[in-house]
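Up next, chain A:
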Amino acid sequence: MEHHKKHIELEDIYEIRLSGSGGQGLVFAGTVLAEAIGIYDGKNVAQTQSYGPEARGGASRSDLVVSKGEIYYPKATKLDLLLALTQEACDQYSLALKEDGILIVDSTLVDQLPLREVLGFPFTQVAKDELKTPIVANIVALGTICALTKIVSKDSLIQVVRKRAPKGTEELNQKALQLGFELARKRKKKDR
Partner candidate 1 sequence: MEQMTQVTHRYLRTKKKFPSVWCSGCGIGIVFGAIIRAVDNLKLGKDQIAMVSGIGCSSRMPVYADFNTLHTTHGRALAFATGVKLAKPELHVIVITGDGDGLAIGGNHFIHSARRNIGITTILLNNNTYAMTGGQYSPCTPFDKFGTTAPFGNVERSFDPCDLAKGSGAVFVARGTTYHVIQLQKLVEKAIMKRGFSLVEVVCHCSTIYGRLNREGTAVKMMEWQRDHAVSIQAAQRMSPEKLRDKFLTGVLWDIEFPEYCEEYEKVIKRAQGKVNL
Partner candidate 2 sequence: MEEKIKQKEQLLLQGNVACARGALAAGLDFFAGYPITPSTEIAEYLARHLPKYGGKFIQMEDEIASMAAVIGASIAGAKAMTATSGPGFSLMQENIGYAYMAEVPSVVVNVQRGGPSTGLPTKVSQSDTMQARWGTHGDYNSITLAPSSVRECFDLTVRAMNLAEKYRTPVVVLMDEVLGHMREKVTLPQPDEIKVINRWKPTVPPEWYQHFEINPHYVSPMAIFGEGYRFNVTGLTHDPLGFPTARSKEIKDKLDKLRNKIEHNVNDIVQVKEEFMEDATCAIFAYGSAARSARQAIRMARQKRIKVGLIQPFTVWPFPEVYMEHMSERLDMILVVELNQGQLVNEVMRTNCGKTRIRKLNRYDGEIITPDEIFHKLREVR
């Protein structure tokens, strides 16, 4: 039987949803982000996933709950950050965002935007143009999320991406991250 602190606090939590369709590597991206935040940056994190039967196509999402305190309920409900890599995901989840939540979409694939501030980046197009493959669009997006929100440190993210990337694709994935950082930097410049 456990004894407990009488002092009860509900720590601030930060909720992230990475959404899109099967095959876009969202569960992988969620795992990478969770490890970077949890193990390398030392915060508490719970990552869950929701997906259909399809390995390719079909809705897919990965939720992260980040907190300095204990995390009990592991799903994201009031999103601080939503990444939508498909129109369907954008339509379905943008209402779950907090009022001041951040919506990031892949502008290559999402063109009908909800009535709110949206940050669009051509993740898939950039991955295709610069790295000759759309499959690292998820990692490009992670780079942008990292640079824009500071929810995860760049160093941690680079280390985990290199560690978790399939053998032989470490460079490719690190380049994808750099592209993501770059996209965010350009945006900030423009905003200024």
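Selection rule, in plain terms: all candidates are chains of the complex that A comes from, given by their letters.
Basically, a contact is a pair of C-beta atoms (placed from the backbone, for glycine too) under 8 Å apart; a residue touches a chain by one contact, two chains touch by 3 or more; residues count from 1.
All values reported here derive from a predicted model rather than from experimental measurement.
Trainee: Looking at the complex, which candidate is in contact with chain A: 1 or 2?
Mentor: That would be candidate 2, which touches chain A.
Trainee: Going by the contact rule at the top, pick out the chain A residues touching candidate 2 in the complex.
Mentor: By the definition above, chain A touches candidate 2 via 1-2, 4, 8, 10, 31, 34-35, 38-39, 44-53, 70-75, 77.
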